[in-house]
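Only one protein chain is missing from this complex, and each of the others stays in its spot.
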Amino acid sequence: MNKWTTPLAAISVLLVLALELAAGRSTGITLLVAMMFWASLCQGLIALAAAAELSGARWIRPIRDRVLLTYPLLLMFPALFLIFSARLDFYPWLDHGTAWLEPAFFVIRNTASLVLVAVAAHFFVRRTLAGAPGARALAVLYLLAFVVCQSLMAFDWVMSFEYPWINTLFGPYFFIEAFYLGICATALMLARATWRDRAAFQPTLKDAASLLFGFSLLWAGQLFAQYLTIWYGNIPEEVGYVYKRLAVSPLWEIAVFTLFAFFFIPFGVMVSKAAKLSPPVVGAVAVLVCLGYVLERLLFLLPDGPVHPVVLPLELALVGLPVVWATLVVRQVKTPA
Amino acid sequence: MTREWLYHDKESFLLKLKELLAAGTPPERLTIMTPFHVHEVDHLLHLKPSPLKIFTLIGAAAGLAAGWGLTIYTSLDWPLRTGGKPIVAIPAYVIVAFELTILIGAIVTFGAFLFLGRFPVLKVITGGDATEAQFLIQEHREEDE
Partner (left out) sequence: MSLGTYYQNLETDVLAAMRKPSTLYWVALAFSGALFAMGMGLWGYQIMTGIGASGKMHPVGWALYITNFVFWVGIAHSGTLISAVLFLFRARFRSSFNRSAEAMTVIAVMTAGLFPLIHLGRVWFFYWLMPYPNQRHLWVNFRSPLVWDVFAVSTYFTVSLIFFYTGLIPDLAVARRHATGLKRWVYRVLSLGWEGKPNQWNHYNQLYMFLAAFATPLVISVHSVVSWDFAMSVIPGWHTTIFAPYFVAGAIFSGTGMVITLVVPMRKILGLEKYITIDHFESIAKILLFTSLIVSYAYIVEFALAYYSGNVFETAHFSYRLLGDYRYFYWMMLLCNSLLPLTLFFKPLRRNLKYLFILSIFVNIGMWLERFVIIITALAHDYDPYNWGNFAPTLVDVGIDIGSFGMFFMLFLIFTKMLPVLSITEVKEHAE
């Protein structure tokens, strides 16, 4: 593992803390958006490797070690969440909460779940890279932690803004998106690797592109299941949530963009075999999906809390720096002895 | 005169086939039967990829059009408001269109398979049984024709 990954991650967290302190309350819930994107991407990346390990999939072999060695990044997120906990007052339930929506409990359980994911990843990756038995059991534990963390992200971080609105599919929706982001990140890594060494990595690139295609469909199915249920039932408590986001101008455009970024473009492009084999095309589609994810968070959160337009790209860049370093910049990965 | 070679395993079969082709035997004179698909044979005989996917695309497109057409036409033909839904209820019609895409696509693809493979092969149904249990190569010499 590259020796700069952890120090860079630590520096990122400190810089974000400095930025939040400097800008104060005007940052609103910007950090939430930045955190969600990068946390889901990093967690999804390891989740993809864990799923491949469990299903005995061999396609990921050429890139597996590099993917697994991004695991130290996961420790950034509990720290960032603790920084975010200063902004809890944007949640409407802070003053008159319930047993579940109580500030201290909220912070503890979410930080704990983020830590749990990082710890589970640590053990899973070390055991897998050592080639020791029991890696599969640890893969299962990681995936369980991942599902719990992503579900809490959906229900606690996002859905609670709209209390008492509930959407039972929100949790699975988030972890499918996280998985999708993991595939995008892997695809980007593979695109870069194929650019340098076509013969070794192109078949794997094709497999990752096929997964992108499949997940675009799966995502569309999940979105449709939510939209159809709310649209059909037409219950005022539920429709209000959707209406707030589709009837107002900037949000409506973001929604359409998200639909294209997550589904229409990956589906339409990845149907062609030539596209699946081309690193620039696959890379571009992967970046588009990532952009779609960020914009979708804005779609969820803009009606609920302020997001600072300058701080957002800054925080995305700051938190993203070690991630991009660990996945795309680092040339050689040395497996720890 | 027809020469025949029967093999029980893939490797010897492929060896003989390569030998025959290297000796200059034109592929049209060869009748080959295998118990399962052997990819190497496609390469050796320079078989073009099957045009089945064109039919699939046509079928799926027809299904999609039929799905939308059926639902939208019928709701406009007798505009009955049910459950407060719009007359042309797109989210609901997506489902019917999706299912018909798959249905018509699958049926057309199967039909294209029958057409492209010239099934059913009447002479086999009525007459001899092919010995496709093993790997068979038959070479038909010119004197036969």
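A and B label the chains in the order they appear, each numbered from 1.
Assume a residue touches a chain if its C-beta (ideal position, glycine included) is under 8 Å from a C-beta of that chain, and two chains touch if they have at least 3 such contacts.
Not measured: the values here are computed from a predicted model.
Peer 1: For chain A, enumerate the residues touching the unshown chain of the complex.
Peer 2: Touching the missing chain: residues 55, 57, 98, 100-101, 140, 147, 151, 155, 163-172, 217-218, 221-222, 225-226, 228-230, 232-233, 235.
Peer 1: In the complete complex, which positions of chain B touch the hidden chain?
Peer 2: These residues touch the chain not displayed: 8-10, 31-38, 41-42, 45, 47, 49-50, 52-53, 56, 70-71, 74-75, 77-78, 80, 82-83, 85, 89, 92-93, 95-96, 98-100, 102-103, 105-107, 109-110, 113-114, 116-117, 119-125, 129-134.
In this text, only the chains that are shown with their structure count from here on.
Peer 1: Averaging over Cα atoms per chain, report the distance between chain A and chain B in Å.
Peer 2: About 41 Å separates the centre of chain A from that of chain B.
Peer 1: Spell out the residues on chain B that touch chain A in their complex, using ranges where they run on.
Peer 2: Within the complex, chain B contacts chain A at residues 83-85, 91-92, 94.
Peer 1: Would you pull the chain A residues touching chain B in the complex into a rising list?
Peer 2: Those in contact with chain B are residues 224, 227-228, 231-232, 234.
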